[in-house]
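Of the protein chains in this complex, one is absent; all others appear in place.
Labels A and B are assigned to the chains in the order they are written; within every chain, residues are numbered from 1.
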Amino acid sequence: MNNQMSVIVRTITRITYGLTIVFGFYVIMHGHLTPGGGFQGGAVVASAFALLLVAFGTAGLKGKLNHHLLQTLEEVGALAFLGLAFAGIGTAFFANLLANSGAVFGGAVPAGPNAGVLNSGGTLPFMNWAVGLKVMTGIASILIAMLIGLRKEAAE
Amino acid sequence: MMHIGNLPFIVAMLLVILGLYALLFKRNLIKMVIGVSLVETGVNLFLVTLGYRAEGIAPIYTHAPTAVSQVLPTPQALTLTSIVIGLATTALLLSFAVLVYRHYGTLDVTKIKELRG
Partner (left out) sequence: MKRAVLAAVFLFVAAFLLLAAAQMRPFGSPASALMDDYFLANAQAEVAANNVVTAVVFDYRGFDTLGEATVLFAAVVGVLAVFRKLREDER
């Protein structure tokens, strides 16, 4: 059963899906400076996966992304988030022990409106990446499972 | 700024009422899932409008203009949480709809009840 779409859709998908993934990673990386964060960037990256799935069917992902890899990555994201939360247990759960410490992402920000310092935020960028990984792999595995199920439904 | 009173709250409640209408009076399971999504959207809109401060800007300091008020950040953060939960529940509801269709061969809730006897 051929479930690919037309050559126009496939060509546009080949051009745009990489850009969409890069934009999603940008939204995750700058989550502590600009509008966005882990959830939004993860949803953007997952929309790139949705584009691939719509244009190429599950054949476009075969071999590269399977269900086990996605589940493993989602659990890695969840455990990283929980571990970062437990890292500050000395003061409180979810305490930000890296903020203003001078370590990586430990820079201080000037008070009031400023141009933005990427090397700031403490554990926030790490949590953004953990949650972004979790959301993008979670939504991608939901989409893949639904697409396989519905294609099976249509074939019957 | 134009004076609009509490019109945004009424609009959010209209969205909720539209979703409730779909939930109560539609028989197709997919339409009921759409109703749940509408209720959810109305609640999200209500939460965000609750936190608006007149003439406020987004609570982000990067390249922000000086000396303006900012809207409340907590309702926006909770709305963010609510949106992701809504996506998860919608996905789960649609999977259950697929399961019901496989089992009964229909999405009409009244016929499903008849089949159960």
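Just a few scattered comments:
Methods note: contacts are C-beta pairs under 8 Å (C-beta built on N, C-alpha and C of every residue); 3 or more make two chains touch, one makes a residue touch a chain.
Keep in mind that this is a model prediction, so the values were computed, not measured.
One of A:Ile21, A:Val44 or A:Ile142 touches the chain omitted from the figure, and that residue is A:Ile142.
Note on the undisplayed chain: of the listed residues B:Leu20, B:Ile34, B:Leu47 or B:Val109, the one touching it is B:Leu20. Residue in contact with the omitted chain (choice from B:Leu47, B:Ala88 or B:Ile112): B:Ala88. Touch with the hidden chain on the side of chain A covers residues 31-35, 37, 67, 71, 74, 78, 81-82, 85, 93-94, 96, 99-100, 106-112, 114, 116-117, 120-124, 127-128, 131, 134-135, 138, 141-142, 145-146, 148-149, 152-153.
On the side of chain B, touch with the chain left out of the figure occurs at residues 1, 4-10, 12-14, 16-17, 20-21, 24-25, 49-56, 58-62, 70, 72-74, 76-78, 80-81, 84-85, 88-89, 91-92, 95-96, 98-99.
To be clear about the criterion, only the chains that are shown with their structure count from here on.
Note on chain placement: the centre of chain A and the centre of chain B lie 23 Å apart, centres being C-alpha means.
Residues 33-35, 37, 39-40, 43, 109, 112-116, 135, 139, 142, 146, 149-150, 153 of chain A are the ones touching chain B in the complex. Put simply, chain B touches chain A in their complex at residues 58, 60-66, 80, 83-84, 87, 91, 94-95, 98, 101-102.
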